[in-house]
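Our next item is chain A:
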Amino acid sequence: MIVVSNVSHRIGRAPILTDISLTLEKGGVTALIGPNGAGKSTLLSLIARLTPLQAGTITVDGLAVATTPGRTLARRLAVLPQDSAIDARLTVTELVGFGRFPHGAGRLTDADRAIVAASLQRFDLGDLAGRFIDTLSGGQRQRALVAMAHAQATDYLLLDEPLNNLDMQHARALMRTLRELADTERRTVLVVLHDINHAMAHADRVVALKDGRIAADGPPAAVAVPDVLERIFGYAMRVVDVDGDPVVLHHR
Partner candidate 1 sequence: MADRTTVSGSDAAGTSATRPVEAVFDRRMALLLLVALALSAAYMTVSLRGNIAFALELRAIRLVALWQVAVAVAVSTVLFQTLTQNRILTPAIMGMDALYLLGQTALVFLLGGLGYAGLDPALKFAAESLIMTTMAATLFAPMLKGRTDMTLMLLTGVVLGILFRSLAALLARLIDPNAFAVVQSVSFADFNTLRRDLVWPALAVTALGTAVAWRARHLLDVAALGRARAVGLGLDWTRTVPALLVLVALLVAVSTALVGPVALLGLIVVAGAERLIGSRRHARLLPAACLVGISILVGGQLVLQHGLGGASALGIVVDFAGGLLFLALLAGGRR
Partner candidate 2 sequence: MTSAALVSPRLYGVFAASVLALFAASLVVGAGSGTAALLLPSRLPRSLAALLAGAGLAIAGLVMQTIARNRFVEPSTVGATQSAGLGILAAAVFMPEAPIVLKMAAATLTALAGTALFLGLARRLPPTQPLLLPLFGIVYSSVVGAALTFLAWQADLLQFVEIWMNGEFSGVVRGRYELLFAAALMVALAWWAADRLTVAALGPAVATGLGLDLAATRRLGVVIVAVVSALTVVVVGALPFVGLVVPAMVSRLVGDNLRASLPLVALGGAGLVLAADIAGRLVRYPYEIPVGTILGVVGALVFLWLLWRGQHG
């Protein structure tokens, strides 16, 4: 369980998050949505201790992120940062292998290798395994980075706008994989998304931020309501029902 209590954050004088409290039960996919500058990425970075906490507390399975050793936390929680430009020349296999870094200090064991192989397969990277990541396309590199986070084999998986750089086909594939991880491997996924329909289609719970506060929180059906969406995003949009799923016509 991830518990965020009374977290506030500012950059310089600008308030980014104001008194956020949020509890994420184990299991399921939670999507963080909201307009640019709402504080989604900051909240995710704070939970993943990529950004130091300024006020409030965050615990992961009872471990305070501010004080728990990085390695201990890395065995429970993996994160895909938004801007993870990597210019080191590593092969895809090597990169995914570093997902095992928190679990052992030395060489990979056979068990580690098996996990790496499974991650490569899960993200359809078999053909690219021996390629250097600087020779991959943006989308392929993104998949390799997600595979690395997956190979970390943590209960919690945090992803900051993972659909950036992905075409429609791979965006859909990634979201379905995240869904599958939650369903079959009992992982807890927290994902920052820009595409609201991906959130509606794949998440169990949608948390919307606006101006550093939680503006809506609930199952997709509860958030995909014109009034709620207008409150979050600032303009009216239609929501239509397609075979029982809400689809937001945000682009019309």
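We adopt the following convention: a residue touches a chain if its C-beta (ideal position, glycine included) is under 8 Å from a C-beta of that chain, and two chains touch if they have at least 3 such contacts; residues count from 1.
On the choice of candidates, all candidates are chains of the complex that A comes from, given by their letters.
A quick note: this is a predicted structure, and the numbers were derived from the prediction, not measured.
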Hey, among 1 or 2, which one's touching chain A in this complex? 2
Touching candidate 2 in the complex: which residues of chain A? 48-50, 69-75, 78-81, 83-91, 93-94, 96-102, 105-108, 116, 130, 132, 145, 148-149, 152
